[in-house]
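What you see is part of a larger complex, with each chain still in position.
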């Protein structure tokens, strides 16, 4: 299996890389090559971030955005699996719908954002819908691929042992497609996060993306980068959380 | 202005930023000047870059990706208030031609009826729509901490209109959109911004002081060509209306009304209403958009005025 | 000593059916390939398996052994014909009566050896709390009690196959269908496992249909050996193995064992060289 | 057939639904109206220019994404450690809201095509790197050894035993690359631009020319789908040896 040493090492490498990026940022802002309006000093941003973390406003925005991402991801996941798994298990529908879904996934969804605003209003619903839409395709495509790759002999074995259709789904298809599905979930989460942020930046009345846009419009660059850092931390926390869940599931 | 030169190799490069590509004040003159060859005549090779809003454009100027900007005068004032050096070198339209509108089904018929429950739909925070909404709210007697707005950009606003207002009670639209919505019976105008805010300087040309002092000639040439285009459109209505149709996609049936609402307000020599500018400076801190109030000389220079066009 | 039913077409129906655990009548199986070409695996196949008998199917690769076994297991719908198991016509898998051990193991890679065996009880009426104990016993039987917590990928091919065998045994069904269950094992592990299998089965009086390529294994384990022809597969010869049980490996290489092997070998050799 | 049936049914539902739910909405257009908007849209010089410009920018950004993504992946793929770390990092990058720091791109590259292309590349490159790294990381085979047994050296092992195995996933990731690349360019064009489809979308939407707006969006979507189909064909060829 994967070695624990490699695990520790790559965490270290990633940390070192991120630190290097921060150091480069620090260096650039100290040298004042770039106007602080465009790239403010890292120190100032850090101080601001600490300052903001004592205000309710940051936590409220964080909560709003996190809930939107989680809601969108949950819907995308459930829909993706409910639609993807049956399609993957049936050769006929798979032949018909896989290319269709793959092609739809290529559509630049953000061009549809105004339409979503129209249908779902400017509140949570449109952000969640946008996130769901973006997260859905990678998940459904992965579910199709995973489900269709479950070896037939395993299905047959379950049938021979008397498994019902539901039992086949639970004991064979889902675990058998897990690796692919999890890869899809990872990408789905990433795109979901991106879409919710994007939606909030494009038009919203609350959330991290919205705060970021306001700060940007009002020339508060330090705040902008504080929000960018917050968003990055949120992204990292969410993807680590997903990884941990994934690992605990695939250990079983 | 420097002598006109047909020698293409000697052209000076200049990048001009515009914001809100569907605003007549901001989008039309630069393109008309470009397409009529006025810039070339002045010895300039101008590239026009459009931004999604004033703040983005100001950053573009600070970062050096554009040299001069055509945008709301408030953007220069707000930038100065935040300590970002930015100066207005010429004015375009004085009063703000936008309309304050409510959904057709709304019971509001006058701005005095607005109250703390009112939500304004605005394009972006800190921009002119935000300022106008706050000022309107203030005039209607709503305390500034009760002011409510949703900043959702032009696309979001259009969508909100379509959805029948939704959470938004009052909209601001530039004339071309306002006329369309009104003719479709979706929105109803309760006032023009000029009614609320008569002493205004709506649109302007700006640049950084540093650039101004080192590129006086270039700015002079740019403004000359720019206002030559303005003059052309003021004088030749047929030509201007054609530009509205082609450039801003204004429907033929509305073009007359849009022209009436915009072009006559334009200055053909770049005059600036300093009173309007001072209103911005004065109200910015009061409306919560800045901490300090910048002084006129921080964000305005009259050294290019009046612009001489040949 | 070797009785050869030289004309397999003339089975004595009535006698056979009376005591048959499995009876196959007029079985035809055909596949439609991707290019819409029809492959007839077998046509009008008849066979009776007696209760408590260890019957081995042997035949050239691709002749249709797996297909026939799957039909007996209710995993393959016959094109025509019927299979009756324990007096009841088959309509689908009947896990209470029939266990199937797959040629390619069909282990669930995400389950440990133990969990792979337990799962065969999951869909039965065996009470949940007995699962672990019974699965452990089955693993012990195949000599894998120590590897209960390993995942299939951590086991050698032979070990995996033994887990599959344990899974087939655990549900304690009356009929056992084994498709080359020792194919991945070396000859000696085969024999040890075969000895063990034969012992268990004899004690419990199960009915077994067994597919193998190993002549020695066939002789060592079977009461009857069915020699099949190339596709479309038909019965070429049915050979009784008159050796007493329990058998010793020496008997396989003894005179009787040698003679049966020789017969099978010649049958297969002529079959595959097209004679 | 099922597929085309579904597409037709969806279009029909849309067409009929739009007619009913309409109530004078300028946003709810039927497929027929959008198709009708194609002609006037394509008559607009600005729209044609925008389409051409964006197509160019996309083409360049796509090629760079693939070349650069492959190169980065190739370097990172060499050791298990760099592979794992690279995977983690690039997966993190995918969800970074790059929009927030677009000003940096404009600062370094100006407001023209360069910044848009680079923005497209920073989006499009990610799936290529991730796809290849994941494929190499998951590759377990004795084929490298077979090549060595036949006398191939290090490069031959890569060329004959690793690249062909990774190729199908690399091509698969190119599809995602194409769609993210396009996304990046459109966003950049909408934010700051001297032209292009993103800007034109803004223009139409500001001018409330919804039929042209949808027609333009439809053209972009169809182009995206066509690219996707072409890549799917390449993908099928690359993976012909698979089941």
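A few remarks follow.
A, B, C and D are the chain letters, set down in written order, and residue numbers restart from 1 in every chain.
Heads up, the rule we're going with is that contacts are C-beta pairs under 8 Å (C-beta built on N, C-alpha and C of every residue); 3 or more make two chains touch, one makes a residue touch a chain.
All of these numbers come straight from a predicted model, not from anything done at the bench.
One representative per chain kind is placed here, while the whole complex contains A x1, B x1, C x2, D x1.
Definition applied: only the chains that are shown with their structure count from here on.
The greatest centre-to-centre distance from chain D, using averaged C-alpha positions, is reached by C.
If each chain is reduced to the centroid of its CA atoms, chain A and chain B end up 38 Å from each other. For this pair, chain C with chain D, the centres built from the Cα atoms lie 53 Å apart.
Centre-to-centre separation between chain B and chain D, using Cα means, comes to 35 Å.
The residues of chain B that reach two or more other chains are 56, 59, 63, 155, 158-159, 162, listed in rising order. By the document's touch criterion, interfaces exist between A-B, A-C, A-D, B-D. The touching residues of chain B, counted against chain D in their complex, run 15, 17, 20-22, 47-52, 56, 59-60, 63-66, 154-155, 158-159, 162, 176-177, 180-181, 184-186, 247-250.
Residues 6-7, 9-11, 13-14, 17, 34-35, 38-39, 92-93, 95-97, 99-100, 102-112, 114-115, 118, 138, 183, 186-187, 189-191, 193-194, 197-198, 201, 209, 212, 216, 224, 227-228, 231-232, 235-236, 239 of chain A are the ones that touch chain D when the two sit in their complex. On chain D, the positions that touch chain B within their shared complex are 24-27, 44, 46, 103, 106-107, 110-112, 115, 190-194, 199, 202-209, 212.
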